[in-house]
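Report on the structure given below.
Only one protein chain is missing from this complex, and each of the others stays in its spot.
For clarity, chains are labelled A and B in written order, and residue numbers in each chain start from 1.
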Amino acid sequence: MNIDRVSGQVLSGPLEPIYVYEAPVRLWHWVMMVAMLVLAATGYLIGSPPPSIGGEATFSYFFAWIRMIHFIAAMIFAVAFLVRIYWAFVGNHSSRAIFLPPVWSGRWWRGLFNQVAYYLFLKKEPDLWVGHNPLAQLAMFAMYTLGTLFIIVTGLALYAQQWGWGTWPMNVMGWVFVLFGDPQEVRTWHHLAMWYLLLFAVIHVYMVFREDIMSGESVIGTMTNGIRMWKRAPKP
Amino acid sequence: MSETYYDLMRRQGISRRSFLKFCSLTAASLGLSEAGAQQIAQAMQTKPRTPVVWLHGLECTCCTESFIRSAHPLAKDVVLSMLSLDYDDTLMAAAGHQAEEALEQTIAKYKGNYILAVEGNPPLADDGIYCIPGGRPFVDKLRHVAKDAKAIVSWGSCASWGCVQAAKPNPTRATPVHKVITDKPIIKVPGCPPIAEVMTGVVTYILTFDRLPDLDAQGRPKMFYSQRIHDKCYRRPHFDAGQFVEHFDDAGARMGYCLYKVGCKGPVTYNACSALRWNDGLSFPIQSGHGCIGCSEDAFWDKGSFYDHLTTIRPPGGLGIEGTADRIGLGAVAVAGAAIAAHAAVSAIKQARSKTRNDKVSEAEK
Partner (left out) sequence: MATIQTQGFTLDNSGKRIVVDPITRIEGHLRIEVNVDRDNVIRNAVSTGTMWRGLEVILKGRDPRDAWAFVERICGVCTGVHALASVRSVEDALAIRIPKNANIIRNLMHATLYAQDHLVHFYHLHALDWVDVVSALKADPKKTSELQQSISPWPNSSPGYFREVQSRLKKFVESGQLGIFANGYWGSPAYKLPPEANLMATTHYLEALDFQKEIVKIQTIFGGKNPHPNWLVGGVPSPINVDGTGAVGAVNMVNLNMVRDICDRTIEFVDQVYLPDLLAVASFYKDWAKIGGGLSGQNVMAYGDFPDIPNDYSNNSMLLPSGVILGGDLKKVHDVDLKAPDQVQEWVTHSWYKQAQEQNGLHPFDGVTEPNFVLGPATKGTRTNIENVDENAKYSWVKSPRWKGHAVEVGPLARYLVAYARGNKEIVEQVNGALKALDVPVTALFSTLGRTAARGLECQWAAHKMRYFHDQLMANIKAGDLTTANVEKWEPSTWPKEAKGVAPCEAPRGALAHWVKIKDTKIDSYQCVVPTTWNAGPRDAKGQIGAYEAALLNTPMVNPTQPLEILRTIHSFDPCLACATH
């Protein structure tokens, strides 16, 4: 089996199953997904709280729970991201994909255009890729990786506020407010970043199902058992 | 003989004994010896009052109005005994030439030793002609006085950030002081206006401890601006409980629920209101039923309605799109969803077609 080492394109057969997503990546993917959905739900509610509840304030901690869940999920989300970054250093070739699109590879760029043409129904069949196809990879980097980094940074900054300027959390995160000018701006961008990530998720999930059905590779299965299976040979 | 800080303390009923004790405590806190304490006592008994020049640019003069509301210390004690307000167009007796002369005298006599307090800000558009006291652009006067100042205090949101005249589209290009004067220590005391006791508190801190206060990364004294309204808001338990005022004057409003849903910007506003409160500790916006509008924050005018929690975003380019993050985000996801549905449909059709073709081919092959 002949594979381009840089872009991960399968050039020629014979095709055999390949171990692509190592267990930590797979585990991370599903944990992260749950965390993100919880974050989006609670985050939305933080921005637009549900109707007020009555009674004594002493006996209710409702809104604080929403925020607490957001923060717990946020910590899981952030730590998972750190672990994922660590794994990019120690894991296999595919583990680096979402951090480093090989923009220096001509083959990768050709693959990108082919993939776009394929989705525009200008090309019948896509190329075969061990990891993500270049378009998916680009989307994952630009939308998921950068978006996640952004939401974590702004989120941690918002979180640090409760300690105030001059405390260590603000010494670490205060620059974010200086950069954005004021905290309401940070808040707004954090909120916008949620929609950026949700936009990615929607497209991603569609593509995952579509490719699982239509492309020449296994897809969903790959994120469960890590193994890429092939349904046909690469086009010459 | 010049009146000194010592005189002031004596007049305020502090005995010589406790004055000396104060000096040695100050010395101890600075890590100085008994000789150091004597030095401090000596300085306090002989030092003239610190001269202050108070300039006004584009402004509403409400920082001055706030200042004279100070209860502890009283504004009159600050002005008569603590410092020497050598120039302030709003309060000084002299006018015209005599006023300008007083200004030049102070600059000449106290080169490098006076404090410049600025209320309002300079407009920079069109050579600065939107503010021309004395027939000349205010920005020139500001630069001139700043040159020999020891430090600058930027009063209020105007001097600190730009404030209302700098709200979009900022027709005069009103510009905060720190963007014009870049070579002097600047203490921002934002707020529209700042709390009176915060203003006099900053002044007395400088005079008492003979040093400038510790500032945060935005240049505001940490002692008053390091925490949010929300962090010390007495309505916080209602926030945590999820008990919100839904409309002004509803049952929740009468019970003092949290004002978050009617736009309170307490969670994103750094100021001392919820802790020190206003007018001798009497109340503050939230206590009187209106949300915080964020008046001590940069550009708080341009974040959408004061009654919305989420900022109204107007993307550049004037596309006419405007809405909150939710409206814009939901819109984008909806567009993506529609595109996906269309794409999925086309894909399914293509798939079905190629399948029948394949079937035909394989049939033919049989």
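The criterion applied here is as follows: contacts are C-beta pairs under 8 Å (C-beta built on N, C-alpha and C of every residue); 3 or more make two chains touch, one makes a residue touch a chain.
Not measured: the values here are computed from a predicted model.
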Chains in view that touch the one left out, judged over the entire complex: B
Omitted-chain contact residue, chosen from B:Gln165, B:Thr204 or B:Thr269: B:Gln165
Residues in chain B touching the chain absent from view: 1-3, 7, 11, 48-49, 51, 56, 58-66, 68-71, 74-76, 79-81, 83-86, 88-102, 105, 123, 126-137, 140, 163-165, 167-172, 174, 192-193, 195-196, 235, 247-250, 253-257, 273, 278-280, 282-290, 293, 295, 301, 304-307
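What we mean here is this: only the chains that are shown with their structure count from here on.
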Whole-Å gap separating chain A and chain B, where each centre is the average of the chain's CA atoms: 38
Residue ranges of chain A touching chain B (in the complex, touch as defined): 44, 47-55, 57-64, 66, 119, 121, 124, 161-162, 164-166, 174-175, 177-178, 181-188, 191-192, 194-196, 198-199, 202-203, 206, 210, 213-214
Chain B residues touching chain A - in the complex, by the definition given at the top: 214, 216-218, 222, 225-228, 231, 237-246, 252, 257, 260-261, 265, 267-270, 294, 297-300, 303, 309-311, 313, 325-326, 328-330, 332-333, 336-337, 340, 343-344, 346-347, 350-351, 354
